[in-house]
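To start, I am sharing the structure in question, which I have written as structure tokens.
Left out: one protein chain. Kept in place: all the others.
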Amino acid sequence: MKQKMDDVQHAGKFQKVGIVLAIAFYILSVIMVIRNYGGMSVMFDPDTKVITIAHWQLEDGFREGINAAIAEYEKAKAAEGVKVKVRQVAVPVRGYPQWYLTQLIGGEPADVLEITGSSDILNQYFTPLSPYIGEPNPWNKGTPLQDMSWRESFADDMLSALDTAYSEFFAVCTFMHTTRVYVNLDLFEEATGKKQLPETLSEWLEDCKKMREYGIKTERPIIPIGVRGFDKGTLGQLFNNYNSQLNTDLSDTGSPYGFGVMPGELFRQINSGELDKKRLLEPVEIVTEIGQYFADGFPAIDLEQTKYLFFSGNVGFFIDGTWNAFSMINNAPFRVGVIQIPMLDQGHPLGAKAFGRITELGSGISGRFGIPKKTKHFDLALDFLRFLTSWKVNQLVMVDHCKWMSSLKEVQYEGIMKTFEPVNNTSHTAISSPFSATGSLSTRLTLQRLENSIINRPADPMQYFWDDYLSVRPQLIDEVEEASRGILRNLWSMDGTRSALSVGVAISAPQSLNAKLYQMRSNINLEGIVSRFRAADGNVTLVEEMKKLEEYGKNGN
Amino acid sequence: MAIEVPFRKLRYYWPVYLLIAVPLLLVLVFNYHPIINGIWHMFYRWDGDTVEEFVGFRNIVKMWNDSSLWWSFGVVSIFVVANVVKMILPIVVAVVLHHVISDKMGYFYRILFVIPMIIPGMVGILIWKYFYEPNSGILNNLLRILGFISPTDTIQWLSDPMLVIPSLVFMGFPWVGAFGVLIYLAGLQGISEDVYEAAGIDGAGPLTIFFKIELPLIMTQVRINLILMIIGTIQGWENIYLFLGVDGGPGGIATVPGLMIFREAFSRGLFGYGCAVGFVIFAVTLVLTLFNNRVVRVRK
Partner (left out) sequence: MFKSLWIFAVTFAGVGLAAGADSGPSEKDEAPAALKAYAAMNYTQADKLAKQIPDTPEGQLVSGLCDLYDRSHQNIARGQQTLSKLFYNDKTPLDCRAEAGVALGRTIQLMKERRGLYGAAADRYDHIKIFDTVRQLAPDSRYDRDAFFYLMRERLEDPRRSDAAFKELEDYFRNFKGDRNLLPPLHLLAEYEYIRLRRDYKSAARHLMEGYEIGFANPNENRSGLFRLAFLYYKKLNDKPMAVKYFNEYLTRYPYSGLAVVAKRFQQELEEDGAKK
């Protein structure tokens, strides 16, 4: 009995402790919520408007940059007599699509939101921005962009932000990325004995060989080239880069409709003997050669592991995008240099045919932010979005803080940022490979094939690649036929858009701005339908020509 | 014990049926409806959203011709057999724990086995991934220290096609999961002391006691675990996805049917085909479960 009483008293003490803890944590969470909302003054001041910006960019520097922009914005608005508080919410990318959709459906989304998802979601939940992009951005006054419309102030005239399904702009792009090679300068100098970083492929491979030998000599596990093997991102970048360097001239003849290449047309030329298939396979040989200097077991190594290896000082070159520039440069315990992916040179067996560097202008622009329809402060959200994409602030956020490229024109890059600047002192553009440009399965299988080529080291990588491509041809043809069905479905939806826009014109006052906007979008829609016709017809040719492709040793007639 | 209630008297038991109705409705909506929906959509070209086109048996024909699907079933068979073998150690550990004389030490050992359960599964997988990392991972470093490989050599546990599947099988070593140990231990603790006394009087040794008394009397638990293990192994894919990505390793060598469904549905948007593969998994699991029930008999 006494034991029981003791137990009961004991339990009572624990319960009290539990209640106290529960109350304490509740109070703490309330304090944190108020703090994150902006403080007591914001919560209890009816004149202060609070807007929220949400995104998934957790890379070093981005949030700091946005915070710097927020501070400038709040100051600028305070000077105008407007009390505004901007909150930043960053959500990890893996959970972002679900979080974002929940916010949109739930009716309380952030006021400025980084967008993702299908066109249908954008149309349903986001405010169309086309009425606003024709006017100059007021925050660009006194800058080189002051006379340009908001649309024209972007490096690509906002083309990357155009949603072709609805012929509408639901967002604006805020940054741009390019691919570069980060170099452990200390290791490079120790291993190669020189300071000059490689510019050509031959130099690069020679330096990698020296690094490997250095590793053996010093019994260190040196990895000449670190890559993101897990998602095969680097393989794709290298393949596309060298394919463009070798075959960019095919754009002159690769499509009957003008400049550029169409996979079906390239295969037709192979089948007819006009084009030697080996031209399209040479990038495979180059990537296989470079791949010999990747880390052992690279397919299983993800980005974080590779970064860890790089920071541990055992990786010489690390190929990655500029989104990691801030952490790569600031967090490494050694000096870091940046170079472009080395150019194919005359000294290389395949270099005689190469055309040099490919332009990066107009590509890699992303970071789309839009304004949900349910925002309570549309004018303020739009104003903040304009502020974020103004010349001065975009430079502050992207270039100064994130070490990222800006999406705008006339932005100045200095110091190490100059190496990230898009290549423009060249005469050639990138082209796609017909092996990987026919759908997501073709891309995945091409990268797998390249990976296998590096691991297995076949005697003739080009033949290995071609034979493997032919072995999966039925699946690829299936994919193209599925894509054709998708185009027909899309044409149905686009006619729905046509119909809606036509009704829009009918209900708008003649010659009104609304009517003109609907008419413009209607024309965009029909122009988009023409490009769908092109794609559908292209797929028919592609399937016909894929079926005719012959074995490796045989050339077309 | 259940009693039969005539239909005309049902109205007197309406609270019971009302209480059952709610969870039953939830089970129908959240469990059975997705299954029926999946079977329905296996005859469709379906993108998971608004595209729904009836294609008849096309998905089934496609499955029949899909060599990678057959390969994935082969891979999962290897995992099932390996997991059956892995079931032995928890039984052995449970028997050993059962025979620990000191209550305090027995309690202590049980705690030691249970503590790892609080580690989230995802963390465990990431730790194993680091274990297998070829350049700085624990396993290769250990082999270097022991002199089995040179300081600059690496063994590519998750990239060498010959080593991927053995590495996945080895994962979780020493395969003594607390869940299994506790289940078997509970079964063993249900065996009466009289049985042991009688066996001792008859001169039965430890092995005889184990094979003739303990193992048969915990066969119910073994059978349940076996069924759950088979279902889990055939349906499981998350480990492979985390280790090797959506492609299932070099050349897709470690692709399992569950990963195929994920890839076809969520990467390629072929939800109809994914449903068809899902139905096949369901059928295979059902057949194996029935087979298991026949073969693994429980002596009452």
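Here the chain labels run A and B in written order, and each chain numbers its own residues starting at 1.
One rule holds for everything that comes next: a residue touches a chain if its C-beta (ideal position, glycine included) is under 8 Å from a C-beta of that chain, and two chains touch if they have at least 3 such contacts.
The structure displayed is predicted, hence computed values, not measured ones.
Taking the complete complex into account, A:107 is the one of A:107, A:142, A:415 or A:553 that touches the chain left out. Residue in contact with the omitted chain (choice from A:58, A:93, A:352 or A:488): A:488. Within the complete assembly, residues 26, 29-30, 33-34, 43-44, 46, 102, 105-108, 123-124, 151, 155-159, 162, 166-167, 251-252, 256-259, 359-363, 409, 424, 426-429, 485, 488, 491-493, 495-507, 518-524, 526-530, 533-534, 537 of subunit A touch the chain that is not shown.
In the analysis below, only the chains that are shown with their structure count from here on.
Look at where the CA atoms of subunit A average out and do the same for subunit B: the two points lie 38 Å apart. Across the interface of their complex, subunit A is touched by residues 45, 49, 51, 53, 129-130, 132-136, 150-152, 154, 156-161, 243-245, 247, 249-252, 267-268, 270 of subunit B.
Put simply, subunit A touches subunit B in their complex at residues 118, 120, 215-216, 219-223, 229-231, 295-301, 305, 308-309, 312, 314, 440-441, 444, 448, 451-452, 455, 482, 485, 489.
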